[in-house]
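Only a single protein chain was left out; the remaining protein chains are all shown in position.
By written order: A, B and C. Residues from 1 in each chain.
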Amino acid sequence: MKPLALLFTLSVGVLLLAASLDLPDWSDPASPASSHVSPYYIQESLNQTSVPNLVSSVLADYRSYDTMFETVVIFCAGITVLTILRRTFRSKDKYILPRPEREDADIILQSAVRLLVPVMQVFALYVIAHGHHSPGGGFQGGVILGASFILLSIAYDLKTVLKRFKENSILFLSAVGVLIYAGIGIICLFLGRNFLAYGAWAKLLGITEQEAHSHGMLGVEIGVAITVMVIMFSLYADLSSSGDLDEGL
Amino acid sequence: MNWDASSLWQFNVLLLIMLFILAIAAISIKDLVASAVIFGAYSFIMCLLWTAMLAVDVAFTEAAVGAGVSTVLVLGTALHIKRKSKD
Amino acid sequence: MLNIIIVILMLLGLFFFFGTSVGLIHFPDFYSRMHAAGKGDTLSTALILTGLALYHLQDFSLATLLVSLKIMSIVLYIFIASPTATHAIMDAGFESGVKHWSKADQPDKNKGEVK
Partner (left out) sequence: MDDLLLFIISKYNYWVAIILLLIGLYGMISKNNLLKKVISMAIFQSAIFLFYISIGTKQHATIPIIEHGHNGYGADHAVIDVANYANPLPHVLMLTAIVVGVATLGVALAVIQKINQVHDTIEEDEILRNMEE
């Protein structure tokens, strides 16, 4: 098995290396990838959407339809994990890793986490809201928000966090995020424009078309952030307790 | 202010060598928990490399996802299966 | 003048990083290795980042002050988070029964001296 695998890998490698000779030079400004559609994005993004961060504007405006279905993929993955693993009855204990014997909590860890988690969450909100002007956006902010809940449930207990952040609300919020995204697009449809053409919001809010694009992107990224946050936490809760939601890592 | 591919090549080569070492270590080590942690380190080195290649947004995402969440997910799975791998 | 302070801070940070690396490789057991990693890492990171914050303050304006404040908040975060992480790892090691290193356990190199 192993010599065969090595042979196969090496033959694929030879083919790929031969193909790499035809690629354009690394970091060549005139390469085909940077000379067809991306110059348009770089030149027109600030004029059309008033967002300096090109990655944000391409993600949430020019390629908005793509990003919407990426969000749906994340939503589906979370639901799939829930369907595969979630059990309502308690399975037999089969922990392989050594677990602490004592029952009392680790006070140093908990007080440090109590200091750090609010800072993380405020920073995540900053990343979402300031994603137009600096690196950041819905995906990053959502992941940091989810990681803050994961940190909380590692330091305390999964049950303690789930008492405040119930499974029902996890499921509800994950759908709400996708609905915010699609809803912003559909309202544009009702206002007489194409799906996800944020310019339609301009008359409704009384602002210029460029500002409408910027605001629409902010709304879309909030939707993405809600879905990503909730799905990240739900993945952790299901995988680390093997579907029982009783005891985390 | 502008970036030049040749100005930081020593740094890049150092990161690339560490990337190879960590990738081979992550798939050849027998302890699954150690494998998960090494994979987290691999993700973080990858994130530094992308920062050097001007992709700040992608590096930000990778730092949050690869080094944070995905390591925790693999660890959470390693908690529920046999820790030692045969190869 | 400011440049000299910055260089001194950064060199001190590099020195402590070197000490951390030597300790991490050279110390005999888990607990002393984590001790080296937790302390030296935090101090050297804080020193280097403080140097960077001062470097940004060279031409003083509101924008550079903001950048320096952001760097100092990173220092604050690391100052809380890094020792806590070290403590958590050490605690987990203690709970799962990792043995201390002690001189009595070592095989005697020179058998002639009886203690």
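Just so it is clear, a residue touches a chain if its C-beta (ideal position, glycine included) is under 8 Å from a C-beta of that chain, and two chains touch if they have at least 3 such contacts.
All of these numbers come straight from a predicted model, not from anything done at the bench.
Considering the intact complex, the chain excluded from display touches A, B. The missing chain, though absent from the display, is touched by one residue of A:59, A:155, A:180 or A:197; that residue is A:59. In the full complex, the hidden chain is touched by chain B at residues 1-6, 9, 16, 19-20, 23-24, 26-27, 32, 35-36, 39, 42-43, 46, 49-50, 53-58, 61-62, 65-66, 69-70, 73-74, 76-78, 80-82, 85-87.
Even with one chain removed from view, chain A keeps its contact list with that chain: residues 1-2, 5-6, 8-10, 12-13, 16-17, 20-21, 23, 25-29, 31, 33-34, 37-39, 41-43, 45-47, 50-55, 58-59, 63, 66-67, 70, 73-74, 77-78, 80-81, 84-85, 91, 133-135, 137, 139, 143, 210, 228, 231-232, 235, 238-239, 242-243.
Note that in this section only the chains that are shown with their structure count from here on.
Contact tally for A-C versus A-B: the pair with more C-beta pairs in contact is A-B.
One inter-chain figure worth recording: chain A and chain C are separated by 33 Å, centre to centre, where each centre is the mean of the chain's CA atoms. Within chain B, no positions touching two or more other chains are listed. In chain C, no position touches at least two other chains.
Of all the residues in chain C, the ones that touch chain A in their complex are 77, 80-81, 84, 87-88, 91-92, 95-97.
Residues 5, 33, 56-57, 60-61, 64-65, 68-69, 72-73, 75-83 of chain B are the ones that touch chain A when the two sit in their complex. On the side of chain A, the complex with chain B involves touching residues 26-27, 53, 55-56, 94-97, 135-137, 139-140, 143-144, 146-147, 150, 154, 232, 235-236, 239-240, 242, 248-249.
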